[in-house]
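Showing just some of the chains, left in place.
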Amino acid sequence: MARIFMKGCEANAESAVRAGCRFFAGYPITPQNEIPEYFARRLPEVGGNFVQGESEVASVNMLYGSAQTGTRSMSSSSSTGISLYSEGISFMASARIPAVVVNVVRGGPGIGAIQPAQQDYLQATKASGNGGFRMIVLAPSTVQECVDMVYEAFDLAERDDNPVLILADGVLGTMMEPVELPEMKSDEEVAALKAKYYEKAIVGHPITDRKLGVPGSVGTGQEIRNIEAAAMYKTWDKDIRCEEYMTEDAEIILASYGISARISKAAVKDLRAEGIKAGLIRPITVSPFPYDVFKNLDFDRVKGILDVEMSIPAQMKWDVEYAVQDRLPIHECLRSGGQIMTKEKVMEEAHALVKEVL
Amino acid sequence: MAKGKVEIRKESCKNCGYCVKYCPKNVLEIGMEVNSKGYLYVTAARPEDCIGCAQCGIMCPDAAIEVYRED
Amino acid sequence: MERDLIAAGFGGQGVMMFGTLLAQGTTDATDKQVTYFPSYGAEMRGGTANCYVAISDDAIGAPVMDQVDDLVIFNDASLEKFIGKLKKGGTLFLNTSIVKTRPDRDDITIVEAPVTEMALEMGNAKVLNIIMLGVYVGYSQVIDKEVILKAIEHKIGAKRPQLVPLNNEAFEKGLEIGKAARK
Amino acid sequence: MMKKVYARTTGIQDKVSGFCPGCMHGTVHKMIGEVAEELGIMDRLVRAEGVGCCGLGQNYVSYDTTISPHGRACAMATGMKRSNPDSIIYTYQGDGDLASIGLAETMHAANRNENITVIFINNGIYGMTGGQMAPTTLLGMKSTTTPEGRDPEKGQGYPMHMCEILNQLTGPYYLERTTCTDPAHVRKTKAAIKKAFQNQIDGKGFSMVEIVTSCPTNWGMTPLKAVDFINSDMLKEYPLGVFRDRSKEEKEAE
């Protein structure tokens, strides 16, 4: 496969098109503008529809509408815009509608800063809206992973009848890297996907086969639906994905996801070069979270954890603590508000940890 | 003989009174019996006067009335 | 081996094009890993613009670095902001038409080129970044000159083929300066 | 032999609706079904439902139905229609839904001339939540959030005229306001609904039928008194008529 030098946002969008995505609705917001802009050019070429929503609230509901037809559908936004998606995402999760949403995170809270951040972790993994629903949340750390994860996300969404979130960040959105693109699904394949969804689609049946889209129910209905959803979430154990790098003999562990993990990995190499037995645990699915990888650490060998994220206060650290409990000191290596994590910063904090625990 | 006939689904009637008011022949009346939802429902008090104009059916919000007419 | 670079200047000086041509060219012509990260302020114009390029034989870690091998500077404000990020022994490429100050460091090499003036002389102020790219490639030899010529063809030629000869010429001019500075 | 001259439409299920006695939501649901039968689109019909008493229709109608977040029916319908152009999509929305929380979604769908049909129930009040002020509440009318009557001097605003407002946009194809206070008006409303669906079938674009109705419950009136109130008060504020009909313009241009 040929390498193509692409911007993260555009690679995301192209990959979605290749996966059969034929509908995108979204609203401009930095640093993800190139996603809608790419779809605006690209979707008409493949007979799909691009709509610039009048707002994020409108966009997420256009997504919700389109997804109910069985057309592979996607939207993207960033941080403050994703807050406006809360209600719509909650509706889709309640009505069990598959769709793919990308959050190219920027500095927050509030309008924050247009520069990259990882400040939406708890929102993404614990509560992207009211009602306690959950989503599979994938966290890429390279443009290639953006491409691969978006491509796969549609399958996961349809498997579970649930929205899937890609938790990217402004670095991944705006940086360029060589990528290999997945194969383009043919028109027939795209049509077949839609046909396969027909029984679950809310749109397009004769009255003899009437469907009702249900983001809520009266009586005991809602409880039953919540029980079903909870049971489905339990099946996600098998979907947990996690990269472990040089952890076999590690004495300190860097815990990090997404863009920070990539930087941490470079730091691990440098630490090893210095003779420090460092390793990296990178949750690839941040929801479901790979708690067991942390729980199963050899707590006699490992002496400390460095939580590396572009968020203040720390957020993923919470999940790490949940797993590790009081068994290890967990230090923080944080940047925030659009300040990008650097290898130098990670090295500095890692040295501080080493000094304390080794 | 009546030229028309109304069939009333008593369970659907909610006693709004539209059909009674708009029947040009004063065929309908609110009855004295209650349906399972607790409403006194409409009955055709003077069925012989019905001309099958369907004004009652058109006005009924709850589709409680179907109308027949001499062919 | 990884080689990291920051290029910085005003918005409008073609800083981003400098970085993309380098990164795009390297991707197309080599097997190396490449990352390019652009960074803007909120303003559309007149703010600062800078970009980070990493070229490496292995997987690249941080696409944004605190310490780089090469620093390409187009104005004074950027010099002040970024000089601290240049590694000991690194190379600083300066647009001397605009940059009036000089850094207070003796652990680096400075390659100077009056690229704004040169561009004006060539009749198109906009090619100053391409001249600088020539200087950079000529001096660093990080990639072959053909790589950039192809990238110019590819990126600039696609939309405005009439500009390719001018850009090629600008690149060659810079290349000469860069090569000369090597000696 | 007697022939059935007025039949219960197959557009509604064999159930009792959840609407209050005399509520014209029922009347309109019935008409939509009748129109779908007459146009032969019942099996293509899809409803994007607003939130409110509108929503009580979800288990009453007999075709595909989906529930949008409050106010967002037009956005949802946009996504549905773009991805399933063969379906006939209509939104069904109350005044709170369409004109308050959903104002932007409604207007922008109209401005894009989305090929959808909007059925707008203007009963001057929030029904399901219990009688709060709507954008269409008449001046002086009491509601649970304007306990002394809607008063613009208190910053409670003025009745909003959606047909007139949408008519300021270039986008929409057809805009009409009707009512259901007597059989003649019910027939007119049905004709308007039919036209609105026909436009969609013909790919013409955005059609809205605004229907001035009653909410006897929250108006605190009997159904018949509420009809009188429509005639005496509501229609003064909301005059009936066709506000936009591009098919007419097209014909005239021919």
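Observations on the model:
A, B, C and D label the chains in the order they appear, each numbered from 1.
Keep this in mind: contacts are C-beta pairs under 8 Å (C-beta built on N, C-alpha and C of every residue); 3 or more make two chains touch, one makes a residue touch a chain.
Model, not experiment: these values are computed from the prediction.
Only one copy of each distinct protein chain is displayed, but the complete assembly has the stoichiometry A x2, B x2, C x2, D x2.
Rule of thumb we're sticking to: only the chains that are shown with their structure count from here on.
Computed from the mean C-alpha positions, the centre of chain B lies at a distance of 26 Å from the centre of chain D. Here the CA centre of chain A is 34 Å from the CA centre of chain C.
Multi-chain contact residues of chain D (touching two or more other chains): none found.
Counting partner chains per residue, chain B has no residue touching two or more of them. Remark: chain D residues 1-9, 12, 16-17, 19-27, 30, 182-183, 186-187, 216, 222-224, 227 touch chain B in the complex.
Chain A contributes residues 22-23, 25, 49, 51, 53-55, 57-59, 61-69, 71, 73, 87-88, 91, 95, 202-207, 210-216 to its touches with chain D in the complex. Of all residues in chain B, those touching chain D in their complex are 4-5, 9, 11-12, 14-18, 21-22, 37, 39, 52, 54-55, 57-63, 65-71.
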